[in-house]
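These notes concern the structure reproduced below.
In this view, the complex is presented without one of its protein chains, the others remaining in place.
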């Protein structure tokens, strides 16, 4: 091994493939689905299902840049449109949970439709509850065993792709619920609820600041029955060691964040780059060159802004790739994943906000896309752990503090 | 009353008086005492004692701008040199404590030398201990009553003017110590220890980043005996209500912060203005005008820096004056005093750091004063409650949280 | 003498406006935003408070109490209620103040009485241009003399375009310098296209296009001072920015005290509490800069520097505070059930609005 920033050919291919898709399939409909909130982006779903999912990004377990390639895919597609990216028919976080904690049989059963020739399907993960926020241990939803079935009850909000995953046959929602409220975190398990299961009800869709083409659902579980075999991991509740995070099911589900955070960071970088690219194009169009060797005393204010945006964006990108690369090599990357997520979320929030300012009055109008990118970008500072949650994770790791020592 | 930013004539007079003093008495020796750390600035002490202390700043209880005038004085003199300002022969924080919590007799006795015709004298306050930091309730120094005397034992660090106050006859140090360790905060009292009292020993002087002309002393109290009447406030320990801050002595001493924080904020503003004024002069000298109506797209990077520095500095100044004005009118100003202190400390830290950058290579050299102002300024982010302590105070007030709810 | 207390009369006005904002404006804010439409009845109701009329000369039916300080106090409170609605309520000032300050007797007679009558009549001012390098002090829009007329060419954006207005004041470069011109909304060659912006959704604004728009020579506001006008616009906006920031701050503060995570209110976490403290400090700091600029206007002194700094600082603070408020609310900050996301969108506009209100 040696430090290198030369992408593998397969990464270059992936970048080209997804960039083309972003330019041709996403950008043309980007504003439309921003304005028509909650409309189903049929053409995009079909296009991704037909061409996108077989593109050179999906399987990263092989050689070359591994998980970095997944990040490059996310960056390119979110350069296209972050909301449409989230709306793609994929197993998403639900799939990661199944892959991380499911048995071979579960993987086969639930993930197969995503490879198949059937109609488009979605996966989703339902964790957050109205009163719980980032505090997974405070989950109130319950799962009770009744004969050979688990009976789920509870209310889940902020479920990305929750509408698609719960309504389109073949998809599924991974639901976090407790099987023993007294056991705290140890009692929390995750369950696969197939689309269309009676008792899983779509209650509403959030109206949001941005990423309006992505469905963010509220799901109600009322005596929702699923087969016993749909539990991910073990049903055992380890009560005696409150400091341990429980079994493979919980841990596996938590571990999905180590993979999802670099992806979310890469998404952020994609949106940020969309803004930055556009700013540079517009500046060039108006005859404002961004100089890398301008004398400090002659540098324009907006030039410095662009230089800072570039540095911040690329630092975020490299932190992201590092976390992804560690994942490829099977190294623990929780710290680095949270670093990347925290950095990218904040950097891109600022970059996209600055882009609107730099481009002046026209950029505040919906005639240009920068205002949308600013709205879209902000989600990256919030979901998959807010800025603050990721700072907390980083802080605990660098201080070597447990979660009880640093709250 | 009506919103007005027109200083009273007496404030204008004070500004002119102290500005002249800053230009003529402070600036010429500023570098000298920065380089000769711990040297006694005889000429400045004499000059202040002879001319400065009778200037139009001291007594603010009268009409006009009241305490704002004291802030204007601090700003002007710290524009001259913050370290020499701190080294002035005044009763300083020790004096404020006596004024706030002392009896008529105590005031007469301890403060008279500051008005008199004798040699220069200093007051000081000794609170911080090696292990206590900002946590006044954790004070370990003890005071025990033995007959008609208090016997003090303990170790005090970061005592501004501690050398001068403890060594020059006529001065005094107000020492915080507990008379009942079990009582926590309620047991903490303040005591006036006259200069030269046996058992009060000067152990060392700190070598510091900046404000090198100001003496920052470590004082050791070993069976240091003072008359019973040197206790400020009552000797009673109110044990039954741990939430109350104790008696007039403690409260009075704490209340001195409501007055001292605006002054410290004004000091910060003075140092910041020194840097900003100099930056603008230098820019003008090099033909760089700072334009207030430049088109956004044409603004120079360093021009924007200056505009931001001006706005930040003046916001800090106005927050300071507001806190001071409330004090003049007898309104509770703890919130506003901490706001001013937090803002000014941080703003001026950044302003002075930026000034060194803007002026390029020559500004990193000791040939110019900006590097010194950057070093001096940082103290304002630290003493009289760090940035963080003041944020904590502000947060508690705006949230209406007690100190036990927000730690 | 330096003092930070508004007069008793001003305190009374502030109290009245604050109550109006709280009980009348705020409850309608979200719906107006989603509908992209002003609540018309509210404008009439607000008109009865006489907020603009009070500043118009008595000779034209006004209260004769022009004060930029009162103006910024009122602007902050209204914008605390809702920015779009605040801009609409105060829009008559956009016509009234330039004409009152610099107009001819005929212009005053023509325009002012309508603004002090029983009916709400909106005003309009076109200063910002839909260009990357829009510069309010140096308009690209031109006014060319042709015989006894002025002929105007160019484009403007962010022009409040509320139903019921008949004229728009337009800044344009003439051969003797930039000036202000009174243009009828229905002038030939003037077209208005509705804008869709990231924020201020409820306020109808238009992008105006002037193609050889011909107006009589008397249509110029002869004494008009574009520089002063823009600065008064900036200070008014700055006050509104502080109003928006205060609204976002208060909502996030209250949310943080209510919302529990890991067993206690999130406001008990230093990361949240200190953020709130910083928001409070920055809001107060920006407000004081604004007050000073307004005071300079009222003193008839040069406020260029003070207004510039206040506008710049308040724009920045509003954006930062609104962003922080969204962050404090977390997922709830990102959805339109709560107001901070709207505050964030609104706040981002201040850097470009320039003269969407006047004090």
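For this structure, a couple of remarks:
Letters are used for the chains, namely A, B and C, taken in the order the chains are written, and counting of residues starts over at 1 for each.
Going forward, contacts are C-beta pairs under 8 Å (C-beta built on N, C-alpha and C of every residue); 3 or more make two chains touch, one makes a residue touch a chain.
Quick caveat, the model's predicted, so the values are computed rather than measured.
The hidden chain, counted over the whole complex, makes contact with A, B, C. Among B:156, B:296 or B:375, the one in contact with the hidden chain is B:375.
Per the touch definition above, the residue from A:175, A:319, A:356 or A:369 contacting the chain not shown is A:319.
Summary of contacts with the chain left out: across A:231, A:302, A:339 or A:374, the touching residue is A:339. Hidden from this view is one chain, which touches chain A at 1-8, 11, 64-65, 68, 292-293, 295-298, 307-308, 310-312, 314-316, 318-319, 321-322, 325-326, 336, 339, 342-343, 388, 391-392, 394-396, 398-399, 401, 405-406. In the full complex, chain B touches the hidden chain at residues 128, 131-135, 137-138, 157-158, 206-210, 216, 282, 286, 349, 353, 356-357, 359-367, 371, 374-375, 378-379, 381-383, 386-388, 391-392, 407. The chain not shown here touches chain C at positions 269-271, 274.
Here, only the chains that are shown with their structure count from here on.
Greatest Cα centroid separation from chain B: this falls to A.
Our note on geometry: chain A versus chain B, Cα centroid distance of 50 Å, whole angstroms.
Multi-chain contact residues of chain A, defined as those touching 2 or more other chains: 286, 360.
The set of chain C residues touching two or more other chains comprises 132-133.
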